[in-house]
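Questions regarding the structure given below will be posed in turn.
Apart from one protein chain that is not included, each protein chain of the complex appears where it belongs.
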Amino acid sequence: MNLTLLILIPLLTALLILLAKGLQQIRTIGLTGALAQLGLAGWTLKLYLDQKAAGNKATYLFESNQSWFKALHINYHIGIDGIALAMILLTSVIVVAGILVSWTMDKLSKEYFFLLVLLSMGAYGFFISLDLFTLFFFLEVAVIPKFLLIGIWGSGDKTKSAMKLALMLMAGSALVMVGLFGVYYNTNTFDIVQISQQGIPVGVQKFFFPFAFLGFGVFAALFPFHTWVPDGHASAPTAASMFLAGISMKLGGYGCLRIAALMPEAAHAYSWIIILLATIAIIYGAFATMMQTDLKYINAYSSISHCGFVILGIGMLNKTSMNGAVIQMVSHGLMTALFFAAIGMIYSRTHTRMVAQLGGLLKAMPFISTVFVIAGLCSLGLPGFSGFVAEMTVFMGSWQNPEAAYRLATILSGASIVVTAVYILRATGRAIMGPISEEHALLGDASWNEKLAAILLITGILIIGLAPFLINHLIMPSTDVIMLQIEKITALK
Amino acid sequence: MQEIPLTQILFVSTALFFIGMYGLFTRRNLITLLMSIELMLNSVNINFVAFNKYLFPDNLDGLFFTLFIITIAAAEAAVAIAIIINLYRSHNSIDVDDATEMKY
Amino acid sequence: MIENLFIHLRQELALTLLIFLLLFIKLGKDRSNESIMNLINFGLLLNLGLGFCCHEAGDLFNGMFTTNTLIVFEKDLLNLGILIISMQSYAWLKNHKQVIEFYLLLLTSLLGMFFMISSGNLLMFYLGLEMSTIPLAAAANFDLTKRKSSEAAMKLILSSAFSSSILLLGISFLYGSSGTLTFSILSAHINGNPLQLFAFILFFSGFAFKISAVPFHLWTADVYEGSPVAVTSFLSVISKGAVLFTLVNLLYKVFTPIANTWYLLLVILAAATILIGNLFALRQDNFKRFLAFSSIAQVGFILVGISASSQAGAASLLYFILIYIFSNLAAFGVVSTVSALTGKENISDFKGFYKTNPILSWVLTIALFSLAGVPPTAGFFGKLFLMMAGAAKGNYGIIIFAALNMVISFYYYLRIVKAMFMDENESPIQQLAIPAISKLAMFICVAGIIVTGIASVVYDYIYSISIGL
Partner (left out) sequence: MSNYFYILWIPLLPLATFVILGLFGRKYLSSIAGLLGTTSLLTATILSFVAAKQYFFIDGKVNGIYQKIIALKYTWLEFSPNVSIDLGIVVDPISVMMLVVVTSVSLMVHVFSLGYMKGEERFATYYAFLSLFTFSMLGLILSANIFQVYMFWELVGVSSFLLISYYFNKPSAVAASKKAFIVTRFADLGFLIGILILGFYGGTLDIGLLIERFTSVHSTQFLSITSASFLGASMLTWGLTLIFMGGAGKSAMFPLHIWLPDAMEGPTPVSALIHAATMVVAGVYLVARMFPVFSMDESALAIVTYVGAASALFAAIIACTQTDIKRVLAYSTMSQIGYMMFALGISKNGGENGLGYMASMFHLFTHAFFKSLLFLGAGSVIHMVHSNEMKDMGGLRKLMPITHIAFLIACLAIAGIPPFAGFFSKEEILTAAFHENKIIYGIALFTAALTSFYMFRLYFSIFWSKEATISSPAHDGHESHGEGPWVMKLPLLILAACAVCVGFVPFSQLVTSDGAALETHIDLVFSIAPVILSVLAILLAASFYKNQNGKSAKVTNAFGSFYTAAYKKFYVDEIYIFITKKIVFPFIGQPIAWFDRNVVDGFMLLLAKTTAKVAELIKGLQSGKVQNYAMYFFGGLVALSILFIYIWK
């Protein structure tokens, strides 16, 4: 199994799209590529599980390590563990859904699909790379397409939000860069595996951890670096919002996870700050959401709140919470993508996202409304959907941290599920239920491609929600490995 | 007759240099500016010659350098004057303050 | 001896031949501009090819002229740059009366740079420097009728004369304190006494002026704006590159004993240069002026890189210049084509450019991304390696400072992309018919931007030939 395929397929797709003519060809190529990628991801999963079942104890499977810039010890080192694999699956699902949703994008369609595919390529590369340089490279590859996607195809004050997003993310990656240099010059390698073997001097960790972690935190919408999220998501076209919330914010979470694993002492020392910020993000995001009137803003702010759980899980530094963080990443990715898809469908029909102007859509468009409600229920953590599994795991994990302050953080974050219920039900009650206005009464329901996209995402949500042991089985071994390193340290303290 | 010590010569050259610089900073006429620059170059020439004669009399690097500086100064002056003439064509003036279109 | 002359001096000789050939053509009956330019481009190409044969190091004229693989490579870079520029200025020069004069000036200046790069002696260095500068002043004035052009030329010649007199003062003090002009001997006499420090700072300011490092940069913007685009791109890429190569050779070889001093000097200048360059670039509307300030900021990053005074530092400089040639010339290529065909040189004119000229917009976008340092373009690697080299000294203050400034630079690069792709404009630039040869030039640039980064062989080769402190 050669993981480079995961980069090559999107690359090939992008090139073919450049050569293609007409929306019909372009989107067909795009979809084919995405499906191929999905299939490949599934195949990888199968091989991975087979290997594990065969008793392969290696942390990272399908490793391949070529020297890239020999002179600087920069390698193209790739390989995946359970976490990365989960992320890859998530990405491939969202890409397919995103392309399906933007099936009828006729404005500059070639560039649009090209950029989408490019963005996904960045994400895949990011998740498979085991070399911090490669990681950083792909991280930035995934940034600029967003700028163009939002700025060209967006809505509202698009250029401003696009600029804000690009600049904040770039600032984030600048911080990451500094952190990575620090790591490099104190270990003489970018190789994650080597570094985690030989370790990093504590002083160095203490100095560079904040840079790297906060840098990735910007991507993961960590308070107070989250302000790109609402505007960016709200202005972006549907598929772009899906990618943004479903994929790029996960880049941040994943990065934070890796950094915490690489610098355990620092992570342990700073965990209280991380938890503080995460808790603020959760509560603050939830309450801010409650005041929003635009569906996309609602979902964007709720993303801040939900991604807070990822950071919280990482900050609590124990197996359960880490698991929770990873599951929450996957769950939130699927859920927000679904939410944005539903909002996009509604917007494309009613041409408004203002909750006040909507109402009773369940009568006119039952399918879309059902999708919306399902997304909502998932986001308020209803059992049977992925959100429940993720949040409960995070809570369980956080609670294991017996210090009173941490308990308080857990309880406060727990309280957010009530607020979540409030804003989700307010939005649903206004937009989906209640009396319908006559000009909306005649609007049509979802088309086949939209249905397909929604069903795909819902399936993902249900698989995690109904059979969490599957994803647990996938990621737990990997999180255990990470935690082993960290617990060695915390044991010393 | 006793010979003049190096320091005094250096003093002269330095004075010359800064006189030239002062001229460059204060005068308005482009030709004058060019002349001030020539002063600075000449002060450098004096430096070279003096160093060569007083400190390293056994080889002639400094002198040669002086020759080259003079030559190049001439070339520079030629090009500069050509440019100034052209400037005069377009601006009808060789006052340095009239040529400040491009700023900020 | 003589065969060495022909081997070591081959590129200079070829260039001289080309220049003389042009003179003869000028004397003879006039030819069509196309044929002349094709001839010149062919000559440059040949000269480029010459760089690739017989690499052994050596020196001539009692060490006045030295050469080695590194130097040949640097010359090749400059040569490549000139070639691209001349291809791009096709649209501009096609109907120009004084093509030959233009090329005479350019090539002479290039010859001067060649000598400056491989100079082994302060005298030779000074000759090369002036030889490369004076023709440029004339070239800056090449649009004889334009007011701005002559103003630019005046500013260039005056300030460069001033700076070179300062430089000479520095040289004279160096001579006075060491008694020699030859680098190899000079380095032995450098002991960092106050006079030498003063001399060094005077000397260095000459370089700082040429590479337009703050606060010696003020001529840059005006001259870039006023002179023809071809000259601007020449100034921004070629002459800067040449001076930087020389600077690195001198710093690493000659001024080794006072490394600590010039490290500090470089860092200070780097910080100031990046900041000022960025702040000014933020508010420019004239495209050439904008690129002037952005190139100043770029120089700041370069200074961070070479302050490392390591092999990696030298390599990163060389690598960055190579990428910078591609990126900046791609940008200038688009600008020169547009200004030659429409006379528009303002960023605001580029609003809605994508609707009418998608290809050009993409070229410009890629170029700007490369300048901004966005992957997968080569600029990303270039900038990153400069910073990495700089970080090696463990002085993370400057790295953080530079990293944050990168964000500002992103703003102004993306601003142009925004103008082209996102802004509405009722009267955008009409669709342009680009000469085939300029297209080729742009293609070379874009290919270079994309390939030189990903294909690590380039960097590895450069690293292998470059020499640290």
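In this document, chain identifiers A, B and C correspond to the written order of the chains, with residue numbering beginning at 1 in each.
Following the convention adopted for this analysis, a contact is a pair of C-beta atoms (placed from the backbone, for glycine too) under 8 Å apart; a residue touches a chain by one contact, two chains touch by 3 or more.
Every value quoted in this text rests on a predicted model; they were computed, and no experiment measured them.
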item	value
Chain not shown, its touching partners among those shown	A, B, C
Residue touching the undisplayed chain, where the options are A:156, A:210, A:414 or A:477	A:414
Selected from A:52, A:73, A:206 or A:319 as touching the chain missing from the view	A:319
Residues of chain B (touch criterion as defined above) contacting the omitted chain	21, 24-26, 33, 96-97, 99-104
Positions on chain A contacted by the hidden chain, ascending	164, 167-168, 223-224, 226-227, 230, 284, 287-288, 290-292, 319-320, 323, 360, 362-363, 366, 377, 380-384, 388-389, 392-393, 395-397, 399-400, 402, 410-411, 414-415, 417-418, 421-422, 425-426, 429, 432-436, 468-469, 472, 476
Absent chain, residues of chain C that touch it	154-155, 158-159, 162-163, 166, 194, 197-198, 201-202, 205, 209, 214-216, 218-219, 221-222, 261, 264-265, 268, 276, 279-280, 282-283, 408, 411
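Criterion: only the chains that are shown with their structure count from here on.
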item	value
Arrangement of touching chains [line / ring / star / complete / other]	line
Label of the chain whose CA centroid is most distant from the centroid of chain A	B
Core chain by centroid distance, with centroids computed from Cα atoms only	C
Chain-chain pair with the highest tally of contacting C-beta pairs	B-C
Computed distance of Cα centres, chain C from chain B, in Å	27
Chain B: positions in contact with at least two other chains	none
Residues of chain C engaged with two or more neighbouring chains	none
Parts of chain B lying in touch with chain C, wherever the complex brings them together	17, 20, 24, 30, 33-34, 37, 40-41, 43-44, 47-48, 51, 55-56, 61-62, 64-65, 68-69, 72, 75-76, 79-80, 82-84, 86-87, 89-91, 96, 99-104
For the chain A and chain C complex, residues of the former touching the latter	68-72, 74, 137-138, 140-141, 143-144, 147-148, 151-152, 158-159, 162-163, 166-167, 170-171, 174-175, 177-178, 181-182, 184-185
In the complex with chain B, residue positions of chain C that touch it	122-123, 126-127, 130, 134, 137-138, 141, 144-148, 150-155, 157-158, 161-162, 165, 168-169, 171-173, 175-176, 179-181, 221-222, 225-226, 283, 289
